[in-house]
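Report on one structure; see the data block that follows.
Only one protein chain is missing from this complex, and each of the others stays in its spot.
Here is chain A:
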Amino acid sequence: MDIQQAQPNPPAAASDKRRVRVEKSLQRRHRAERRFRFIGMSAVVFGLGMVALLFISILAKGLPAFWQATVVTEVYFDPEIIRVDPRPVAQPGESPAQLREREMAWQTQVTMVNWNRILEDSLIAHLPEAASARPRVRQLVTSGERFKLRDMVVENPGLIGQRAQLKLLADANVDVWLKGNIDRSLPDAQQQLPPEVRAWADQLYERGVIQMRFSTTLFVNPDSRGSLASAGLAGAFVGSLYMMLIVILLAVPVGVASAVYLEEFAPRNRFTDLIEVNINNLAAVPSIIFGLLGAAVFINWFGMPLSAPIVGGLVLSLMTLPTVIIATRSTLKAIPPSIRQAALGIGASKVQTILHHVLPLALPGILTGAIIGVAQAIGETAPLLLIGMSAFVAAIPGTPFDQSTALPVQIYLWQGNELRNFFEARTSAAIIVLLALMLSLNAFAIWLRKRFEKRW
């Protein structure tokens, strides 16, 4: 309207030319705009896609591992095969060391019983044609299950001569075969099982003697080398829990205390500047350096035990400390000074102000930071490898001073197992457990923040 009127009236051809040029350039610029926007969007989509790919591939590989091939059969505790003395009891005048000696001898005797024969008998009851090939039959059930029978008898000697319905884990190779994780058309030489065992496995699977059942082995057993199908995460999980506990007990109080000092008390001088720079740098030191610190200081100088969760916990605590300090400081900074002034104004001391007013208000933020720090710490692998936590440990640690592994280290150990087509799924299952633990910790932190966060 006005603009059109204000425009002068140049010769029509020149104006047209200019308009065409402007429009062309506008089109080009708008295309560039759309292109730029599209690149941005595809970057976001790429990021989201990677998250999805990561999680979906892990879930797809790992979930089947929670269901394991299991032989459901009746077992006869044959008194002809199981011949053991009664368990030794303490005699008067015997030292505990001597009693333990006799106890060990008895346990050796119990272990020497031919438990395999009992397992074979119960399988041959289903497969009469296999009676002539006992060593082959045994390959159906994982070798650790004979200790299950032994433990049942040690627990309850009355079982001898009885029959019991049991669920026995099938061998890892049988599990791989039945799940189709190995190419069924491979020639015999490349198969992990002899042809007749494969045929028996198929046969039993069809008849429902072997079933895919949800297996708790992964959660209740420690790692195992001889009996791969019953290798579990319990030892590593308990080790990780100990370390988590140590991190919570050490890093959180110390971190909060130093954050309170730096934020509320510290005068601005060289020394506190040094601490500040130092904490910022410590937060970015690679985790493996903390492992070297642990190896040199805790193990070499202090002579602490290798592979113990206590050392791992200490190393992870030092690593988590800067995270807790930084999170706590930013929470303390966000609390308005008016609250401190009000408390100081009615005669509270500085310590009272902090303990009674500032810290309670900062608690949700501090907890959130602490939980995120702890979650990071339990996912850490590299420093633990350097303090010997990658040793094979076939027991659930009873105290933080016992040998143990940790969840991420167990993942590292399993991914390197030779039986790839069984352990790939098992490793993914372990990753699912680790991620579930970390995600629930993070979700708890987010819930805390949502629930208690105050905006000033």
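Throughout what follows, a residue touches a chain if its C-beta (ideal position, glycine included) is under 8 Å from a C-beta of that chain, and two chains touch if they have at least 3 such contacts; residues count from 1.
The rule we apply is simple: contacts and distances are computed from a predicted model.
**Student:** Which name from "Phosphate transport system permease protein", "Sulfurtransferase complex subunit TusB", "Molybdate ABC transporter, ATPase subunit" or "OB-fold protein" does UniProt give the chain that's left off?
**Tutor:** "Phosphate transport system permease protein"
**Student:** For the chain not shown, which residue from A:297, A:344 or A:419 touches it across the whole complex?
**Tutor:** A:297
**Student:** Quick one: which of A:82, A:375 or A:448 touches the chain that's been left out?
**Tutor:** The single option touching the absent chain is A:375.
**Student:** Of A:280, A:338 or A:440, which residue touches the hidden chain?
**Tutor:** Of all options in A:280, A:338 or A:440, contact with the hidden chain holds for A:280.
**Student:** Suppose we count only contacts with the excluded chain; which residues of chain A make the list?
**Tutor:** The missing chain touches chain A at positions 29-30, 32-33, 35-37, 39-44, 46-48, 50-51, 53-54, 57-58, 61, 95-98, 100-101, 253-254, 257-258, 260-262, 265-266, 274-275, 278-282, 284-293, 295-297, 299-301, 306, 318, 321-322, 325, 349-351, 375-376, 379-382, 385-386, 388, 390, 408, 411-412, 415, 424, 427-428, 431, 434-435, 438, 442.
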